[in-house]
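With one protein chain withheld, the remaining protein chains of the complex are depicted in position.
Going in written order, the chains are labelled A, B and C, and every chain counts its residues from 1.
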């Protein structure tokens, strides 16, 4: 089902069907979109990257915008994009309908859809459907940028190898989107790549943690309870495949702190306006009472290791109801966390755009 | 705004206004409600408890059901309940409109609502609004119970004092709702109470972690992406005041695991039905691909320390825009985690009931 | 279920239960509400009026606002109101559970809710639930009025007696809310009252048509397809009990016209702005392509005759499944159209407020 209140996102498509795509219903009218920048954004998620983390499936992830875009700008009516699947090899999945992959949606999806869903490559459950999510978020990122809002993510940890680089929570993350590997400490990056390669060679997979920050979101966005910033972003983040945990600000560390340490004391406003009152710290990660403070909104997402691994696992043959060893074929990422970095940025961008439209933060059209 | 797809929950009320309450639109018809059990459930959340963790504000939290309940059963039309506020002392909050409490919604709420919201006791931001949420969840719990679904929560950790009792993730939690302190290891409970009392005496506050498990949820509930079990529950959990993190199953630990360890291998079905295929482990916490596996759904929630503390803090006088020390008066819990236990169970129950109604898991009426 | 995108309305209550009421989630903050004017607005709908059209049930329809209203203004958080039922006589309805009233929801409601709904006085199906709708619309009317938007309705026809007074569709309707009978031509009003009285004396009932107009709605509100002005208002109007038809502008007469006559030619803008371009006619009734033109939005609603009539009718005994004559007791309006006039205004006001909030027509707070 769709996501969003004032701009709704519908995703469609299966991994090995004709196409994946999305409808954004609808971005505000009159915003210019830089399609080349959008393509570069999507390339960060696309498969076939030159690293050990990536599946060997090659997809250019070329999008065609079929509506809602006219003379270089959003029209304000539904924006739809179609991304053709070109490099499908469904034969790889023939036996998964009978022997489900542990940890994957093969079995639960079959129960949910009474066997009618397309199982090839995970079908609609595939990480491939994050391609149109990345497209949608890329559009949102460009609209948000016109208001000075920036969203950047980074890998914090993979396979237990941690990047301990400290960035003050009063600041955003630097833009490392053009780096080959999205980690702040490049030496740690090298270690992580090695760890992924080792996992790949042992036919296994790794998980990890991504941090994302949005800067420039004005104070006063969000509402108590079901529309708290954390609730809206949390719903979106948990929509991303493989996410097992989401925290804001100090997260679980906050639960071990004390009020006197965890509260972020306000500081006088440089211009006297309430909206620009600062804080001496940002343990809260950008929201108090579910409403943005104007400080960076900071979240961390835990990703589980890719469930599709090449080493033999125990499963059950659904026809015989007997234990069966399973060796997964097909092309899989030994660690999806790397390619998930732009997905996380995109997810946050879309959810924030929706929340801000609801608050009238944007003019209906750019100046 | 409301929560839910097939049963919507609207919460209303301010801490020091005439009443708080809710509308459930609408529970399925014909379900008996045990109002005494509901009152006991709500008493676990009510203020004025005999422990150092609780505010001294006394509220019976007596609910009046004003619609949707007839001859002891749900009617299928909107069920509304009103809980009067009886023990309000708004004078305590007179200065908070001028000098906001750090970490609280005093400032962000004022920005959000342009100063029109009721600031007394936190107004609509108050934890008091979890009383009708607990009512709504209590109704959901009783409906779910008729299908063998049980939800129990426990305190895992407060102020860094941890209850290390191991309960297999293939099982639910025991029902400890009648215990005076909702922790499995009562010795740890004693330590926690002491820690809270020490924090209270030092005019400070503590946070903590709650674990919640639902058993009996059938396999096949949830949908890919925006209606994943984790997305729907995550949105609900992050709606609870003070929650800074939510995890499912192994959570952040999963991000440090490997696919070969983290995947939960299926086991043959005792009765041959797909829905009853088991798993040898439950690292996933009850959902694969966003869809329930039939195993316990397990989540953990991190709560920050209560922001309202009695010791002096730095704030800003909004009239003069100058740094100002603030000593919060009023009656506050030095640790809201204890009273939050039934809130978490209630939140999970409501979100699961909604999700299951959407899936047609329930007959429109009980047998 | 609730109505609205940016402000949601939940209605609750049964005719003979403790109370009816509503939650508005949420009006924009900072709007003053004149509670006396609101009470006068609701009195126009209240039962027990001094005319032959009205049931003899006496209800002051006194509302209590229990949240969302502080220091005379909307807070921006959910506004809830409770209206107690005081004059209930459920004994009148004892046999309707067995022998349903023709044309009423007694039978369909029983099927829908498997017999669990409260049948007394129609339960949640009762016209009594339009009391909180009138409250909600009364709030919306006051907010809209601050922007110069006015909504007035009138009786056009009852029992075939028609008020042929012509009011140019380029204008709104006059405010006749203080008249004892809401019709423009008072001589026709006298005839209508006589017709209702005759129907009442013959133990029968009458239907009729109400016209409603909104002036001051700016051009540019609405969206193609599912959020057309007519779609949003149509959904709301058909939510009112007994409505069997809804038209906009020339309605069915437009279907017999020709493009050359039915199109409304634009006229130059007095100030040069596109939004103030006029039309020489208003056959469209205020919307082109589903989007407001700035001209009056004009609708007509057809109401069926009250199904509850005192003369004997044929029904079926649900226990024996045999034909049974039924004489309805209880207190019923022989024509609900008169009391429906403020309901129609209220319904339109709420739906327009929601639509305009979605379009950012309003500042979050008044100047």
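Just so we're on the same page, contacts are C-beta pairs under 8 Å (C-beta built on N, C-alpha and C of every residue); 3 or more make two chains touch, one makes a residue touch a chain.
Note that this is a predicted model, so its numbers are computed, not measured.
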Pick from C:40, C:112 or C:179: which residue touches the chain that isn't shown? C:112
From C:116, C:151, C:173 or C:309, residue that would touch the chain that is not displayed: C:309
Which of C:46, C:96 or C:209 touches the chain that is not shown? C:209
Mind listing the chain A residues that contact the chain we can't see here? 1-2, 8, 10-14, 17-21, 23, 25-26, 29-30, 64-68, 70, 73-80, 82, 112-118, 123-124, 364-365
What is the set of chain B residues that contact the non-displayed chain in the whole complex? 5-6, 26, 77, 223-224, 358-360, 363-364
Positions on chain C where the hidden chain makes contact: 1-3, 5, 11, 100-105, 107-112, 122, 124-125, 129, 133, 157, 159-160, 199, 204-209, 219-228, 230-239, 241, 243-252, 254-260, 262-269, 272, 274-275, 277, 279-280, 283-285, 287-293, 302-309, 311, 313-316, 318, 321-323
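What we mean here is this: only the chains that are shown with their structure count from here on.
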Using the average of all C-alpha atoms in each chain as its centre, how far is it in Å between chain A and chain C? 45
Measure off the straight-line distance from the CA centroid of chain B to the CA centroid of chain C, and report it in whole Å. 38
List the centre-to-centre spacing of chain A and chain B in whole Å, with centres computed as mean CA coordinates. 26
Where chain C touches two or more other chains at once, the residues are 26, 77, 364
